[in-house]
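With one protein chain withheld, the remaining protein chains of the complex are depicted in position.
Take a look at chain A:
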């Protein structure tokens, strides 16, 4: 099992920089993405897309959280959210936002969680 102190072995800042074109994910559409926002593609990847964009669209044919995408693509969350921002702007994927914090703690929500855990 991986220890949370270790990074992925092949961390390569240049590669990450190239993937995002040097952009950071702190503004625009990327800013509203949470680790547990679910991403779903609207259609299949188009030929000629940036490979990372195409990979996201392929993986998200069923809903996948930002955290899972980051894990499968081995990309830091900050890099991934930049790429997702592009796809959201182009309406190629949709984001299903997490249950908003303002509603927490919400009794009905907590009851749904308890009910779900009872089935484990």
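Throughout what follows, contacts are C-beta pairs under 8 Å (C-beta built on N, C-alpha and C of every residue); 3 or more make two chains touch, one makes a residue touch a chain; residues count from 1.
The rule is simple: contacts and distances are computed from a predicted model.
Asks: Just by its UniProt name, which of "Acyl-CoA dehydrogenase", "Hemoglobin", "ABC transporter permease subunit" or "ATP/GTP-binding protein" is the chain not shown in this complex?
Replies: Looking only at the record, the undisplayed chain corresponds to "ATP/GTP-binding protein".
Asks: Which chain A residues would touch the chain omitted from the figure, given the whole complex?
Replies: 1-8, 11, 13, 15-16, 18-19, 21, 34-38, 40, 48-53, 55, 58-59, 62-65, 67-68, 70-79, 86, 96-101, 104-107, 109-118, 120
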